[in-house]
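First the structure, then my questions, so here it is.
All protein chains of the complex are present and in place, except for one that has been dropped.
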Amino acid sequence: MSTATPTAATHKDYRYAPVSFWRRYVFSTDHKIIGVQFLFSSLLFFIVGGLIALLMRTQLAWPWQEIPVLGQYIYGSTGNILSPEGYPALVTMHGTIMIFFFIIPVLSGAFGNFLIPLMVGAQDMAFPRLNMLSYWFMVPAFLVMIFGFFVEGGTAAAGWTSYVPLSALPDMVPGSGMGQTMWIISLLLVGTASTMGAINYITTIVMLRAKGMHMFRLPMTIWALFITAILVLLATPVLTSALLLLLFDRTIGTTFFLPEGGGNPLMWQHLFWFYSHPAVYIMILPAMGMASDIISCFARKPLFGYKPMVFSIMAIAGLGFIVWGHHMFQSGMNPVLGITFMTSTMMIALPSAIKTFNWLGTLWQGQIHLTAPMLNALAFVSTFVIGGLSGVFAAATPVDIFLHDTYWIVGHIHYVLFGGSLFGVFGAIQYWFPKMFGRMMNETWGKVHFILTFVSFNLVFFPMFILGAYGMPRRIADPYNYTFLSNLQGTNQFMTISAYVLALSQVILFVNFFVSLYRGRKAADNPWQANTLEWTTTSPPPLENFHALPVVYRGPYEYSSPEVEEDWLPQNRELVPAPAD
Amino acid sequence: MGGLIPGASTFAGPIDSLFMVVLIVTGVAFVLVEGILVYFLIRYRRRDGGKATYTHGDRRIELTWTIIPGLMLFGLALYQYNTWIDAKIFMPGSDALVVDVSANQFEWEATYPGGDGLMDTPDDIKAPINILHFPVNRPVIIRLTSVDVLHSFFIPALRVKQDAVPGRTIMFWFEATQQGEHDLACAELCGLGHYRMRGQVTLESQADFDAWLEDLEARSQGN
Amino acid sequence: MAKEHGKRPYIRVFVGLAVLTAIEVAVAGLALDDALRIFILLGLAAVKAALVALFYMHLRYDHRLLAVIGGFPFLLVVIMLIILMADRVIKS
Partner (left out) sequence: MTHTTAAEHHHTTPVWEGIKTVKFAIWLFLASEIMFFAGLIVAYISIRYSDPNWLLASELLSVPLVALNTFILIFSSVTMVLAFDSAEQGDLQKSRYLLLATAILGIVFLSIQGFEWSDLMHEGIQASTNLFGSTFYTLTGFHGAHVAIGVIWVLSVTAKAFRGGYAEDHLGIELAGLYWHFVDLVWIILFTIIYLI
């Protein structure tokens, strides 16, 4: 792959567009198809991970109860009830699937692939074949992870963080047998896939920008995906090395992480979080970028503080590499390091603050259209703030003594990941759907989905902060045999019921999505009257994206510009007299 | 949401007040952001024919909302140093009671100093599984170990949490201030029994504690 | 990347690397105080690595961006190393 000169190949592809169904839609090298492939497979995994979450919620509300009808199908092997070892397995799979198979692939994989070439004005990725390869590394990863459910002992059950020694000793819990090994292999594949993607994205963004598309004329989405790719590129290999060491500990009897052999269990946590803290920003930055574009477009107003926005993304990424210890405050790590990590973690809130305020600045004196994408983008801002602020509590080391590994953290996770990233994704899906499939999604149902989701989301996850304040630990199958939690069952049942509602609300989205796919109103090329390049080509774009490569004359956010009477001004429209490029 | 559950140790004061401080700072930020957000949505919703104000931002505003939160956050960081140092770095002196706690799947096992009041001597006493007693108003140093996987020693009321790492003995301390019964929870996933790895903690006066210990000693001699 | 670049000091660099390696082996043999020896050896290794990167990998002649791509990770490595060394427990 590396020695090939793919652009020659890509060029050929356009001339003789692949005819066979397989080359066109399955083993396609077209970034748009690959993006859609990522979109579908990750949404599928959202459903899987979500349904697992519902099982967890059910257990937490009515522990050890037989599930009325479905029980026999789900827990058939254990008398229609969840078994004690089943719960950690559910938690682990929920976390792993949601993070590695849903949120990262949907952000970088789906939207990264679909949007980067279109928004920078290129005909495809720099390395289309590598791009296809990256998707076809995800597929076996999916399969291996799912296969884990069927090996004896069941799936990995050491949490998505798979702390050693629990995950290193094959006989520790049922799931830490074959299932854990599957988990490792699967993540190795995911890591390889996303590294390939990262190389491709960075190269494309640096090399294949259309004429006049200076770095500081890139849309925020692209900036975010660019920095994200850099994070992936530099963080993922460390996870890979850690996973391999863990694999050796499990298989060939090394003792890197095992105290018996003089190894160091905390080493795993260091290496894991060296990847996984940057990873949490991998899971939010693209959403931030897409939200920025959506907000600016529907406020009909230039993004407030473009450069500060760019620099704060960079700052988040940079600082993201020196805060990982905030996951280890209580781990027995040298407490002096706790101080340095606490300080850096406090400071990383600053760039996020800047971004938040600039989003508000963008709304100020705008012409705000409350469309479905916009509503979701706004929900992103408002819930991300809650999630972020809850993170500041955890960053306060002394408070974290109490909050660590309680539901406070679980609440934090979901406010940033569901409230943040996922609302961003909902917004992005409905915003770019017309460009992806040439049809509009139903606006009314979009709003219905939004309102139901927004309300039930908060009803599910806000109480988690209260549970956290009560000190309810994470990853426990049955809170109520602790006396200090015994009075919390009501709260949990309320959350669980809200979770059912939340789940059903997602059905609305899926139905809307698939119905619009076939029945949706035909979409104009630029239905939102937006400025960025993807809207200057047809919906859906031709195989080569642009019939003639665009030339860029201005930044992406020239809304309500005085230069023209309509309130948008595409990046590639040449005004006469043409401004100096 | 009125702060954390009632505390029963010297840490409760500083930690809970710090929690409140953070709650206020973030609360202000929260109300500010959400308030402004909602206000803008109403105030600036689309009006036909109208055009939005054309501006790309303003350096002075950017600086203000960079510097102010920056200082707040940095201040917040400095403000916590002492509490953390006191809780995790500082160690109480000789008057402290030293107790060994060993965690395993899925039990807590405490070892108390015998008559000589010293640890690591032959007369050390093992308490029954999952039973822990501590005197109030006296610093207690726990020497925490694990025999198998990670566990975490979490007594919410005492505001203590410390992971137990196999192959290491981690020392931490607390000083209970109120008598009472509390749960010791395991806060680190340690396998299928994680949820039921519960210890019963009794905080009692020094006298009651000594009595309990003696009676324990007696019984251990008994058999 | 054109042909006009004159003869580059590839051979001289090679000699340098060889000599440095010899010195390393020698130093390793010396009965120095550990800290000092380790310091010297790491220094020598760094020089050798730099030589390879600058001349054999052409960073000295190429676009600076490539040097940044190759160099930045080392910053992270240093951070990682400092933290992990600060956090290690000496078992005796």
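So that you can tell them apart, the chains are marked A, B and C in the order they are listed, and the count of residues begins at 1 in each.
Assume a contact is a pair of C-beta atoms (placed from the backbone, for glycine too) under 8 Å apart; a residue touches a chain by one contact, two chains touch by 3 or more.
Everything quoted here is computed from the prediction, not taken from an experiment.
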>> If I'm reading the header right, one chain is hidden. Which shown chains does it touch across the whole complex?
In response: A, C
> Pick from A:Ala242, A:Ile413, A:Ile429 or A:Leu533: which residue touches the chain that isn't shown?
Replying inline: A:Ala242
>> Out of A:Leu337, A:Leu517 or A:Leu549, which residue would touch the omitted chain in the full complex?
In response: A:Leu549
>> Out of A:Leu43, A:Leu60, A:Val106 or A:Ile202, which residue would touch the omitted chain in the full complex?
In response: A:Ile202
> What residue numbers in chain A mark contact with the hidden partner chain?
Replying inline: 2-5, 7-8, 10-11, 14, 121-124, 126-127, 195, 198-200, 202-203, 206-211, 213-214, 233-238, 240-242, 244-245, 248, 252-256, 261-264, 267, 271, 274, 544, 549
> Given the full complex, what residues of chain C touch the hidden partner chain?
Replying inline: 1, 3, 5, 8, 10-11, 13-14, 17-18, 21-22, 24-25, 27-28, 37-38, 41-42, 44-45, 48-49, 52-53, 55-57, 62-63, 65-66, 69-70, 72-74, 76-77, 80-81, 84-85, 87-92
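The working rule: only the chains that are shown with their structure count from here on.
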> Distance-wise, how many Å sit between the C-alpha centres of chain A and chain C, to the nearest whole number?
Replying inline: 38
> At what distance in angstrom does the C-alpha mean of chain C lie from that of chain B?
Replying inline: 45
> Could you state the distance in Å from the CA-based centre of chain A to that of chain B?
Replying inline: 31
>> Quick check: what residues of chain A touch more than one other chain, meaning two or more?
In response: 266, 336
> Can you list the residues of chain C that touch 2 or more other chains?
Replying inline: 89, 91
> For the complex, which residues does chain A have touching chain B?
Replying inline: 83-85, 87-88, 91, 157-159, 163-166, 169, 172-174, 259-260, 265-266, 299-306, 308, 330-332, 335-336, 338-339, 342-343, 346-347, 349-350, 353-354, 356-358, 360-361, 363-370, 378, 381-382, 385-386, 389-390, 392-393, 396-399, 401-402, 404-406, 465-466, 469-471, 473-479, 481-484, 557, 559-562, 567
> Given the complex with chain A, which residues does chain C contribute to the contact?
Replying inline: 72-73, 76, 79-80, 83-84, 86-89, 91
>> Touching residues of chain A toward chain C in the complex: what are they?
In response: 234, 238, 262, 264, 266-267, 270, 274, 321-322, 325, 333-334, 336-337
